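One chain of protein is taken out of this complex; the other chains stay put.
So that you can tell them apart, the chains are marked A, B and C in the order they are listed, and the count of residues begins at 1 in each.
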Amino acid sequence: MSAIRVLVTGGTFDKEYDELAGRLFFQDTHVPEMLRLGRCRLDVAVRTVMMVDSLEMTDADRETVLENCRRSPEDRIVVTHGTDTMVETARVLASAPLSKTIVLTGAMVPYAFGSSDGLFNLGSALSFAQALPHGVYVAMNGRCFPWDNVRKNRKLGVFEPERA
Amino acid sequence: MSAIRVLVTGGTFDKEYDELAGRLFFQDTHVPEMLRLGRCRLDVAVRTVMMVDSLEMTDADRETVLENCRRSPEDRIVVTHGTDTMVETARVLASAPLSKTIVLTGAMVPYAFGSSDGLFNLGSALSFAQALPHGVYVAMNGRCFPWDNVRKNRKLGVFEPERA
Amino acid sequence: MSAIRVLVTGGTFDKEYDELAGRLFFQDTHVPEMLRLGRCRLDVAVRTVMMVDSLEMTDADRETVLENCRRSPEDRIVVTHGTDTMVETARVLASAPLSKTIVLTGAMVPYAFGSSDGLFNLGSALSFAQALPHGVYVAMNGRCFPWDNVRKNRKLGVFEPERA
Partner (left out) sequence: MSAIRVLVTGGTFDKEYDELAGRLFFQDTHVPEMLRLGRCRLDVAVRTVMMVDSLEMTDADRETVLENCRRSPEDRIVVTHGTDTMVETARVLASAPLSKTIVLTGAMVPYAFGSSDGLFNLGSALSFAQALPHGVYVAMNGRCFPWDNVRKNRKLGVFEPERA
């Protein structure tokens, strides 16, 4: 069993409800709890790199994610990320390039909601990270796309190939 | 996007609580609901082959599952299955052999329970089914094993390699 | 079994997550689904009066709620309401006054979140509505307060008596 690194950057995945203010916010990541729920038997090391809405992610933030990928001793990496700029970060990670398999994933609905796709996506991303050759990918809702042929269709809330 | 076939056979995955009798039983499969929750964007065709506890699965039942794998037009197949005899069925499916990627999966806790690993496992199995070469595999709790090197450790409730 | 009227006005109770916009919003009320989950055997008639954040509720809105209480043939009424101005609406309803038992309730966390107090509060409010004499009350988190001795402690997110 080869070890996998999970790098947490925030995104919808990890949004929580603030009871006092009545709005969504970031606190700690839910990834460890999700791994427990999935009774995940992989050797996973989780590291919270940042906790941001991906619309607010800067170029410097993306460099930080890349730097974390570079420094990870594991060559299988899952990055949890907001969906809005996931493709942009994938492009930065692919530009390096690293001899690693890097899979970005996220959720359309926060994990803290009963109706979240997060657990499904996390199981999927960890699996693609093990099975695919080195490269950078986006795994969402059962599908997996290479970084250079994917876009988020904002009207439908769906990831799709950029070219047919 | 290549189509995937999901063959449902029951198992813990699909157990429900009978309010009147106060015990677990099988009704309809939860797989379509789980695919909706995961907002799965794959072209998945679900077929309920049987609804049984895998401890009660007979040789004839296993032949039926194999026959369903053989007849599926899709060459990517996920079989949901009780954990107790999942390895046994994998062996039967591998004996054929078919030019298909077949991934067996299940759950340690029924999907209807809040604490189920089912959604995580389903996301994982659908991903391995897409990424792995033809063959028969068992995917549970993040890991994926070839059919001929896996066993269920009943004391720990964990799937593990048979040989180191 | 005497019939009970539930008047829905929105509030945290009924907030949902908008997958496309990534924020909370109102759609349909969850009250009928909650009554099903609670397997409620009362004769309950649900009416959505409005769907608003209680911070945006106007005097005219409060008059509309009062008018709905007045016109309800049932003399046992539960009003679901945002917590921020629940006490203010209670005061308006008490000013009438009607020969009815009116219980306002809500939730600190949206029902759509796994961690919501909504189902507990709804069970509580329906019970106080049956058991208490005519008057206007606020029922939150197990406690029930008469309308003229309750306030929301915004710092703690707790309802408490105004006077000891």
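Here, contacts are C-beta pairs under 8 Å (C-beta built on N, C-alpha and C of every residue); 3 or more make two chains touch, one makes a residue touch a chain.
Just so we're clear, the structure is a prediction, and the values are computed from it rather than from any experiment.
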item	value
Residue among B:6, B:57 or B:108 that touches the chain left out of view	B:108
Touch list for subunit B against the chain that is not drawn	12, 17, 19-20, 22-24, 53, 84, 108-110, 112-115, 154-155, 157
Touching residues (missing chain, whole complex) on subunit C	1, 34-35, 37-42, 44, 108, 115-117, 119-128, 130-132, 139-144, 158-159
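Rule of thumb we're sticking to: only the chains that are shown with their structure count from here on.
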item	value
Subunit A-subunit B separation of Cα centroids, rounded to whole Å	26
For subunit B paired with subunit C, centre-to-centre distance based on mean C-alpha positions, whole Å	44
Inter-centroid spacing, subunit C versus subunit A (mean Cα positions, whole Å)	38
Junction residues of subunit B, two or more chains touched	none
